[in-house]
Structure formats: structure tokens, C-alpha cells
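Note that this complex is displayed minus one protein chain, with the remaining chains in position.
Labels run A and B following the written order; every chain starts at residue 1.
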Amino acid sequence: MTDRLRVDWTRCRARGLCLELLPELLTADDWGYPLSRSGETEPSVPRWLSAHAERAVVECPRLALRISPDPGEPGAGRP
Amino acid sequence: MTELRTPTQRLLAAAASSYGRHVQLLGPLPDVSGERVRQLVQDSGLTGRGGAGFPTSRKLAAVAGRRRAVVVANGAEGEPASSKDRVLLLRAPHLVLDGVAVAVRATGATEAFLYAPDDLADRLQDVIRQRADPVGVTLIRADSSFIAGQETAAVAAAEGRPAVPRSVPPMPFVSGVRGRPTLVNNVETLAQLGLIIRYGPDWFRAIGTADEPGSRLLTVSGAVFRPGVYEAPTGDTLAAALRLAGGAAGSVQALLVGGYHGAWVPWLPDTAGLPLTRSALAPYDAAPGAGILVALPRRRCGLLATAEIVAYLAGQNAGQCGPCRNGLPTLAGQLWELATGWPTTGLVREISRVAGLVDGRGACAHPTGTVRLVRSCLRIFSADVELHRAGRCAAGRGTR
Partner (left out) sequence: MTDALWYFGRGTGVTVLVLFSLVVVLGIVTRSGQPLPGLPRFAVAALHRTVSLAALAFLTLHVLTLLLDPYAQLRLEDVVLPFRAAYRPAWQGLGTVALDLVVLLVASSLLRQRIGVRAWRWLHWAAYLCWPAAVAHAIGTGTDRHSGWLLTVVVACAGAVGAAGIWRLVGRSFEPDIPVARVPPPTGLAGLW
């Protein structure tokens, strides 16, 4: 069961702390918003980055990040 | 009870101006238990008619197990190229409300809302007043924005808040209106429910495809002789759909299938015979969606048409999510340049790059849908890009 890093886009304001704390997974898009380096919209968080990812979640000033397991269903629940 | 006229006049034949006439035409709503309703819906194979095509029985099941559920009938129809919900609410509002009552029964809901365009509100309020449903329906006025009809925007509207999408999870069926499990269904889906409950799943499945049975409402517009709302069995061909609307008015080059978040399908002898189904249209990244078809004539430039639509979509973003808020206007500007300026290879590459930045990065499907249209345009109208680069245009109009 992979963990994925998910962004609540209605909260994110491109404050950029996550980019500093998780440069392995994230980079800035043209407008400063976190962009997954892997090409997936929601990058999977490998075990060795777990602690850093959790730190990014806690440190986000907008509480816009979340880590949750991948249910394995592509596009699950998209309205 | 009058026999419904022809197989493809189901919803549209249920037109009734009053509750009395409605009951006279279709009979009273049968009293069926919630569990029976869910069984009937599952057997019928009804899928959502709001665009996503999700199996209705699964949506019902997701909400039915929970307490204090809410039903929201979504008739907001923010899509400019779609009029089917409006027509349905004008012609057969009682059938829609029957469907709401059935959904209430199926989910054990204690509250119900009808979310409909502002200008229909007074009429619909009268319609609601004629009824004596166990769970009264509250009318919510929808504004005319594109995004107002989105599922979580509908939930927000039912709460009395601005109709903008919310992040999911939690999904509405878990936590929707005021934190309660909420079923959001398109008004056409609910109208179909109102018929299934009377005539049964076998009747429903008698027309249409096995995967998505029944009839569907189509809004056909553009270069056709009689643009309007029509009803057809699911799986009917694109050509049949245009014939319903009086046939093509002039030479058609492509169809916009699925609305502004859909895709272009070139109009050729091969494609005209394609059924309006997800699988048949998959090569074009198109889907029936909410049954929207717009015929683009040869005298109109496909690039310009797309640029106009994307400019509209860019202006319709809710302003909540950075990639969408920034990316869509950027794409709109780029497409405008593509259509009216000088389409360099660099520009085409940039459009693809920005589209990739925007795709899937937002709280709702607005950025994704817009990107679908943009990518489709680059594929289907690639020849036009070449022509524009040579200073010409297939539509015969100057590009600069």
C-alpha cells in the first residue's frame, strides 16, 4: 500500500515550505505551486522520505498537505 | 394511463403542465420500499446523466447505509452548450421530483433540495407546492456560472454558501451538506428513476446499450438545421444525433462531443457512424458526457473556436486553486495567439507544457477538462496549425 502526498488545492497558496522540505519529490511550477517531479499528480512517498514528508505536512502554513494510502483505484471518486 | 409514444420519447413524452396531468399521464408514483428501489435501480443499470456516467445504484448504496442522508437534485447546468436539464425542468418537473422522492426513499434521506437555474425558480416553486411529498423539497437558486453545477459546488449551494467546488475527500456521500451523507444526482438521472420505478428495469433496458442502457437527452447545436434538445437511445450514432436535429446545415468539419470539457471528433464517414459511447469515442478522448454535441462548420476555424471556449473556461475558474487560476488564462492567451497570431512550433510546445502543468491540479475537474479540449484541438486541428503558419486558414478567413 503506497502512501501518496496530496495537495488540497483550495488551501495551497504557494508558500513554498514544502518545496524546501521535500525537494526530492517536489519542485515549483511556473507559478510557485508544488509540482510532483515524478509526473504523477500525487507523488508516492517512499519509506526513506516518510519523515520528511510528514514534516512538510506539519509545517505547511496552510495545512494544505496530506499523506494517505493509495486505494489503488485510478481516478477514484472524481465527480 | 397513456402509452408512451415511441421508444425514444420517454422523458420528453412525460411532459405535464400540472401535477394532475402528470398523474393522469404516468399514473401515481408506486409505493416501493427503499431496498426494492435499490434493487430495481441496480437491475436497470442506470448510469448518471450529469456527465460522469457513474452507476446510479452504487451512488445510492453508498448513501443508503448512512444516517440523516440528504438528496440534491442537480439541475444547475452551467454548461452553455447544454440545455437538456432546463428543458426537462420546464417540460416534466413532476417527473424529476418523482425521481427525488424515489431517491429519498432509496436512501432514507430526511432532507431534499432541487438546485435549479434562477430564472426557473418561481415556476418550480409552484410545482413543488402542488405536491405532498413526505420529504419536502427545498429550492436552491443556481447562478449561471460554469462551475455552479459541479457536484461539491451544488453541496455548497445547498448549504447557502457560494457555489464553488470543495476538495475531496471527504466525498459528498460521506460528508456533504452540513456534514451529512449526500446524494447528488443530475435531474435527468432522477427523471429516469421516476420512469424505472413505474415501468421496471426490463422496460428501461429495452433500448440503448448493455453497458449504459436506456435513453439519454442530447443537446445538439451548432451547424444543424434544428438545434435543440432531443432524446435518443444510448449508443445511437453521431450521425443519427445530427439527423434528429434536422441534419448538418452546410459542411461540418468536426463535432465537439461532451461539451466544453469534451473533445473534438473529426466529421468523416468513419466517425459519423460511431456510436455515442465511451468505448467508441475513446480514441478521441471523448465521451458522451451530458449528451452535448456541437457541430463545427468548415466556414469556422477550429483553432479559433477552441480559443473562444478556453477563454470562456479561463474566466469561469473559481479562483481557488493556483494551477487553474494561473494556468487557464495562460492557456487561453496561448490559444488565442495560436488562432489569431503566429503559431510557431515553440508556441505549440509551450501549450503542451502548460497543459501538462494544469492537468489534474485542482480541487475539481475544471482544469483537467479544459486541458482535454486543448489537447484534442492540437491533435484534430493540427492541419489548421500548419495552414495558419503559412498565413492561411481552412475557414477561409485571414488570421491576422
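The criterion applied here is as follows: a residue touches a chain if its C-beta (ideal position, glycine included) is under 8 Å from a C-beta of that chain, and two chains touch if they have at least 3 such contacts.
This is a predicted model, so every value here is computed, not measured.
Asker: For the full complex, which residue in B:A16, B:L124 or B:I309 touches the chain that was left out?
Answerer: B:I309
Asker: Check the options B:T107, B:T234, B:T271 or B:N326 and report the residue that touches the missing chain.
Answerer: Checking each option in B:T107, B:T234, B:T271 or B:N326, the one touching the absent chain turns out to be B:N326.
Asker: Quick one: which of A:L5, A:L21 or A:V45 touches the chain that's been left out?
Answerer: Missing-chain contact among the listed residues: A:L21.
Asker: Contact with the hidden chain only, please: which subunit A residues?
Answerer: 11, 13-17, 20-21, 30-33, 58-59, 61-63
By definition in this document, only the chains that are shown with their structure count from here on.
Asker: I'd like to verify one number: the distance from the centre of subunit A to the centre of subunit B, where each centre is the average of its C-alpha atoms, in whole angstrom.
Answerer: 31
Asker: Which bits of subunit A are touching subunit B when the two form their complex?
Answerer: 7-14, 29-33, 35, 41, 77-79
Asker: Touching subunit A in the complex: which residues of subunit B?
Answerer: These residues of subunit B touch subunit A: 52, 150-152, 165-169, 171, 320-324, 326-327, 330, 354, 357, 359-365.
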